[in-house]
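With one protein chain removed, the remaining protein chains of the complex are shown where they sit.
Coming up: chain A.
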Amino acid sequence: MSNLKLKNDEVKNAIKPKKIKELVSQNAIYVVLVVLIVAIAVVNPRFISFATFKDILLQNSTRAIIALGMSFILITGGVDLSAGRVVGLAAVLSASMLQKADYSRRFFPDMPNLPLWLPIVIAVAAGLASGLLNGFIISKFNVPPFIATLGTMVIVYGANSIYFDLPPNDSQPIGGLRSDFTNLGSGSILSIPIIILIAIIVTLIVWVIHNKTRLGKNMFAIGGNAEAAKVSGINVGRTLLILYGIAGALFALGGVLEAARTGGATNNYGNMYELDAIAACVVGGVSNLGGIGTVPGVITGVLIFGVINYGLTYININPYWQLIIKGLIIVAAVGFDIRKYLARK
C-alpha cells in the first residue's frame, strides 16, 4: 500500500502487525451483523429470502439517509438533536403540497398541481436552512452543539406544528397523496425499489464527500482536534456551517421519502429519529468523541437495527424484549469502541 521503507527494526517491533484477533475486533460490527442474521435464520430458516431482505432495505432506506446525515455531525465531534423534527417538517411540507386534486381534505384546497420536484426542493431547502441555522449558532456563538440543536429541535417542531395547524387542515393528518409522489416510496425501476436506489445514490455521494473531498478531510481533522485544525489554517466555522447544512438537507430528504413511503404525514413524523440515527452511527463505529467514522460502518449500523427490528419480530420475540436487546447492543458497541481507542498506559 505504501512505498515507504521501514527505517529500522526498532520501529518494526514497536508497532506490531495486526493479529487475527485484532482484525476481528476492528471489523466487529460486520461480524455482529452476520451473527445476527445467522442466529435468526437458525430459528426460522425462511428468514433467508430475497423478499425479507428487500423488506428490510425498504424499511431502512430513510433511516440510512438520516444516519448518514448524522454521521457528518458526529464525526466533527458534535451532535444534531434536531434531526427528527426536521424529518417531520419536511414530511409535512412536501405532503401538504403533493395531495391529489380530488382529495376532499386538501391542505391547500385551491392549489394547482405542482411539478413533483418543487415541493421536494422546498422541503429539502427548509432542512438545509435549519441545518445552516444550527451551524451558524454553533460556529458564530460557540454554543455547544447539544444545546444549539436542542433549541432548533424545539423551534422546528413549533414551526411545523403552526403550519400543520393552519386552517383548513387544523392539525389533521395529511393524506390523499399523489401517486407520482407515493411512487417514490413504493415504485420500482427495473424491479429495484426507487427508495432503495435513492438511498444507494445518497450513500455513494456521502462516501465521496467523506473520503475524496477537502470538506471531508477537514471534517475528520476538526473532529480529531479542532484546535490543530484551526492552527493549520482550516476555516473551522465555515466547514461546520456547510456540514450542518448538508446534514439538515439529508434529514429533510429522509422526511420527504418517509411521507412518500407511508402515504401521509403529521407533525409528529420523525419524532426521536435522531436517537435511532445516533445509535446506528455509534454502533457502526462512529466515535462520539469525533474524528472517526466510515460510511460502510454507518450503513452496517443501520442494517443491524433493521435486522433486529424485522428479524426478532419474524421469530416472534416480544417487542419489549427487542428494546432491551437494542439497548444492550448500543452500550456494548460503544464500550467496545472506546476500549479500542483508549490510550495505552
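Note that in this section a contact is a pair of C-beta atoms (placed from the backbone, for glycine too) under 8 Å apart; a residue touches a chain by one contact, two chains touch by 3 or more; residues count from 1.
FYI, contacts and distances are computed from a predicted model.
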_Tell me the UniProt protein name of the chain this structure doesn't show, selecting from "Ribose/galactose/methyl galactoside import ATP-binding protein", "Phenylacetic acid degradation protein", "Fe-S oxidoreductase" or "NADH dehydrogenase"._
"Ribose/galactose/methyl galactoside import ATP-binding protein"
*May I ask which residue of A:120, A:206, A:259 or A:292 touches the chain that does not appear here?*
A:292
*Which of these touches the unseen chain: A:134, A:218, A:262 or A:309?*
A:218
*So that we can see where the missing chain sits, which residues of chain A does it touch?*
1-4, 6-8, 10-12, 14-15, 208, 212-215, 217-218, 220-221, 223-225, 227-235, 287, 291-292, 341, 344-345
